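The complex appears here without one of its protein chains, the remainder shown in place.
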Amino acid sequence: MTAEAGLAALWLAAALSLLGLFLSILHVRGKLEADRAVRGLAIVQGLLCLFAFVMLLVVFARTDLSVLLVASNSHSAKPFIYKIAGAWGNHEGSMLLWVTVLGLSGAAMAIFSRKLPSRTLIAALGAQAALALGFHAFLLLASNPFARLNPPAPEGRGLNPLLQDPGLAFHPPTLYLGYVGLSVAFSLAVGAMLAGEVDRQLARAMRPWVLGAWIFLTLGITAGSYWAYYELGWGGWWFWDPVENASLMPWLAATALLHSVAVLAARNALKAWTMMLAVICFTMSMVGTFLVRSGILTSVHSFAVDPTRGGFILALLGIYVTAAFVLFAVRAKTLREGAPFELVSREAGIVVNNLLLTVILGVVFIGTLYPLMAEAVTGEKLSVGAPYFNAVAGPLAILLGILLAVGPLLSWRSESRPVLRKLALPALAAATVLVIAILAWPQATILTKLGLALAAGLVPASILPLIGRNPFRTPLAIWGMAIAHLGAGVAVAGMAADSAFTTEKLTAARPGETFEVGPWLVKFEGVAPVAGPNWTAVEAELRASRGGGVHVLRPQTRFFSDPPTETNEAAIKTLLSGQLYTVVGQADAEGRWQLRLWWKPLVTLIWFGGALVGLGGLLALLGHARRAWRRRAYA
Amino acid sequence: MRALAILALAIATPVFAQSNMPPSYWGYRQLHDAKQEAQAQALMLELRCLVCQGQSIADSDAELAGDMRDLVRRRIAAGEKPGDIRAWLIERYGDWVSYRPSAAPIAWPLWAAPIILLLFGGAMVASRVKRRRL
Partner (left out) sequence: MSRALRLLPIIFVVWIVGTFAWKLVQPSDTTVRSQLVNRQVPEFSLPAAVSGVPALRSAELSTGQPRLLNLFGSWCVPCIAEAPVLEDLKRKGARIDGIAIRDTPGALGAFLDRHGNPYERIGSDQNSSVQLALGSSGVPETFIIDGKGVIRFQHIGPIKPQDVAGILAKLEEVR
């Protein structure tokens, strides 16, 4: 019953989105006054999707083995939280989550964006309904989460043990909130282009959606990076893997869009850039979703893939993106006017910012798809990996970082003051660190040395906009900007430090032996068997000290039975100065155990910086919301 | 009984190992010379594991990856240059085995792309800003 109720809700929601699309077309063409109807439909559709998702959670919570999805992906012995998280740890469930967030965003648009002119809002809701229709069709026709299994399975097939982790509970929902938030920005842009009303009001309506989506993407990518770092057991935090790039590309586009929308809201400039970026953001979300689910690129983070489903998503991608680009081409002339600005001004700085971000996006896009393109043209297989991306995106990111220090200090429209003087101290800090890096760490790469110098300059430079202002009278949005930029500097510091200072020790040790990793003295006490709720493991005990107290680390090799898998559980000791990362491997014939240890100074700054960036975004969002609320209250 | 089962599991050779031989000697040991080890590590990060779903041989636990690491370390210890080892492997497995795209004509668009994008974008921005001039 539960599953059927969910399925019925989905069909109803699909029908309502079709109706909503139809009515919105009529409204925009002036044939019908359907403002309230379209908005009402959007709200009801959102609630129906939410109901369906709750039904899915219920069947997973109950481990209802008569539902095919539960039988294929869950197990009655799984811990409860992973039963719930398992609802979206598979293709159908995650598509239902996507559709639900899409529906709820449409509902939120209908409720909270009333300030927009009616034609634009209804056109945007129509675009959103068109998106919803496509994804509902995909869900109902090709990925039904509520399909029944008759007779019910005696036991579920279990969930991939790599996914039985808090990371799973957090990572996909966060990213989906990001992707779907970008779809709202897309709908608003399409709606505004259709209605011919691209202006400051649109930017103010779009901004919270872009900011919100961007915050979720930032946090989702940061969390995903940390999850892969401690789960995959090789001490790396980014591999330029196609699936990782698929999540990075929307983020790059969203960052550019974020800055562009701010300019459109403040100065009514950069109309064409903003609309184009909104379309590109959603395009990248869809390309990312397609790449990850179609299986056309090999990845270490592979999902369960299915080419037929990939084909469906590709068709949706093709239709939506082509339509949007055609609309942009047709309306481009109307996006000309906007306030002028000088070569040295904040607007110009943001234009260069957009340019650099777009070039990095282009490079990541080309690098990720190049093997596919080359194979299509020549039939030969080649690989494009970290050496390419680091060599190309790295220097561009350094340039972007320098811009990050200068841009916020420029005034709107025209900057005539000698702004560069304010940057004297950060520049000095950067130069000093660069010299130290060249002399003290010659083995580090050029990019790493530049990264260290950039971080040293960026961290003080990012708080410059706050200096000389009363902290309590500074708008929250300025705080947000400063903290987000500070977070970027901190993250760069962590990345460069990881690259420059990490030491690794690979050894085959007998119980009782001691060895060194960087400043640490580590004693291998021995190995013991250990059991968990649905796994057994071989656990090593390591005692590490560097002068002060002793830290005990227990890395494991875990064996699961449903499905049979072996995983490495790294043991990580986090200190203020860095992380000690330990992995135990196999034993050889003479009873020596493989141990792999890293001492990674300052590596946690990477994710701490990412969190700061998200926090900065959140402050900016709250700041804008508060100002909008105050304006409404006093109006 | 359960403890016995766990113990048996623990001391048995790992359940999912492939072949009859233990991992290669240099697959899981570092070279004594730190500089050579750093060279080897840098090369291993750029070589693709032949049997994995997109990992370098430095990060993979597959047996063949271990054997490839063994090969890289032995050759670096013998004085061979990383570029020559990479070329040897490309000779046998094609460009696919190297994560660093080659300098061959097939990879020229890849290396040219950032420059072209920058120039193209820069030109667009320059024309825009010129039009905006007061």
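A and B label the chains in the order they appear, each numbered from 1.
Following the convention adopted for this analysis, a residue touches a chain if its C-beta (ideal position, glycine included) is under 8 Å from a C-beta of that chain, and two chains touch if they have at least 3 such contacts.
The shown structure was predicted, so the numbers you read here are calculated from the model rather than taken from an experiment.
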item	value
Of B:Leu64, B:Ala77 or B:Val125, the one touching the omitted chain in the full complex	B:Leu64
Of A:Ala332, A:Leu399 or A:Val419, the one touching the omitted chain in the full complex	A:Ala332
Selected from A:Met373, A:Leu425, A:Ile446 or A:Val550 as touching the chain missing from the view	A:Met373
Contact footprint on chain B, counting only the chain that is left out	18-21, 24-25, 50-51, 63-64, 67-68, 70-71, 89-94, 96-97
Where the missing chain touches chain A, by residue	272, 276, 283, 287, 290, 294-296, 298, 307, 310-311, 314, 317-318, 321-322, 325-326, 328-329, 332, 369, 372-373, 375-376
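Operating definition for what follows: only the chains that are shown with their structure count from here on.
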item	value
Complex interface listing, chain B residues touching chain A	2-3, 6-7, 9-10, 13-17, 22-23, 28-30, 38, 41, 45-46, 48, 52-56, 58-59, 61, 94-102, 106-107, 109-110, 113-114, 117-118, 121-122, 125, 128-129, 132-134
Residues of chain A defined as touching chain B within the complex	232, 234, 236, 239, 241-242, 269, 298-300, 302, 340-343, 347-348, 351-352, 355, 358-359, 362-363, 366-367, 370, 374, 378, 380-388, 392, 396, 414, 443, 504-508, 527-531, 536, 538, 557, 559, 564, 566, 568, 585-589, 594, 596
